[in-house]
Each structure stands twice: as C-alpha cells, then as structure tokens.
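Structure incoming, see below.
One protein chain is absent from this view; the other protein chains keep their places.
Moving on, here comes chain A:
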Amino acid sequence: MMTSQKHDFAAAAIRIEDVAPTLRLSLRVKPAHRETLGRALGLDLPTRVGTRAAANGTEALCLGPDEWLIVAPEGTDPAAPARAAYAQAPHSLVDISDREITLRLSGPAVLDVLASCCPRNIAAMPVGSAVRTVFDSATVILWRDGPTDFRMDIWRSFVPHVCALLAQVQDEVMADL
C-alpha cells in the first residue's frame, strides 16, 4: 500500500512522456530577408532570441539573430512556399526532424528536476518561450508551454544519458531527497 502511494506521488510530481514525432526544420536567413520569408511561410518570424510565433499548427522559435527552428505537423510541407520565395529571400531550410527526440516533462516537481541538470534559471523562463541550453552538458532545446509543462528536444545520441539522469533525479524526488 505504501509503495503504491509513493509511486502515485512520484508520478504526479513529475511526468516524463515521449512526444509524437513532428516535422522539424532548421532555418537560416539574413535579417534583411526575414520578413519576406516569414510572409512566404505564413509566420511572423520573431526577432528576439527565445521567443516563438505560431500559426496554423506551425511554430517558429528564434534561436539566434539569423536562425529559427520551425516545428510543423508531419505530412505538411512548409518548405514549398519558402522555395517559391527563394529568389527574393535566399535562405537555408534543412529537415532535421530525426536529429532530436522530444520528451514532455510536466508536474509540480518539474522545475526541481530541470534545475538538477540545467545551469540556467529555468524558473525565470517566461511561459511560451524556449531556449537552447545544456542539460548536464548535452545541448537541448527547452520549451516552456506552461508553468509546470515543458518539452525538451534532445539530440538522439544523448537521449540515453539524459533519460538515465532524469530517472535518477525522479527517484530522488520520489524519495523526497
């Protein structure tokens, strides 16, 4: 009885789930062509690092002054309108869908779990923002979708390492350490 109660508590404190695969594109375009390309994509590409814009199920995250990550549903082709605008707005748009695996981390203990391995002050991240940062030296992209609701994109080969750490921290949270 005790065991199951403890288990329920831990499950509620931090949930870690796989997110279904999505289309991921890496976009590089010079600031001068940002607006033109954004119009072609139907997205107002944000200019401040860490901010996001969304339209019609497609989301763009500003990673750097000339770099965006675009996440779209599988089966869509946001590259087609971008290709049509290439002459006006030269750019690089690369499919990186399989490069990373996305986990959803949620629950009241999520900030403690992330703080265990992220040097950045995750609690200070605005809801609706996202950053490229490190999780125990593995580069990850962390999306804050709600106060205790995060997505983490992890480069494929680092997933076993990150998941092992998450499991260990989860055990510590469960043991109330």
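In this section, contacts are C-beta pairs under 8 Å (C-beta built on N, C-alpha and C of every residue); 3 or more make two chains touch, one makes a residue touch a chain; residues count from 1.
The rule we apply is simple: contacts and distances are computed from a predicted model.
Of the names listed as "Ribose transport system permease protein", "Copper-binding protein MbnP-like domain-containing protein", "Sarcosine oxidase subunit delta" or "ABC nitrate/sulfonate/bicarbonate transporter, inner membrane subunit", the one that matches the UniProt record for the absent chain is "Sarcosine oxidase subunit delta".
Among A:R15, A:R132 or A:H161, only A:R132 touches the chain left out of the display. Checked against the hidden chain, the listed residues A:I16, A:V49 or A:M174 yield one contact partner: A:V49.
Which of A:P119, A:P147 or A:P160 touches the hidden chain is settled by the complete complex: it is A:P119. In the full complex, the hidden chain is touched by chain A at residues 48-50, 63-65, 67, 119-120, 131-134, 137, 139.
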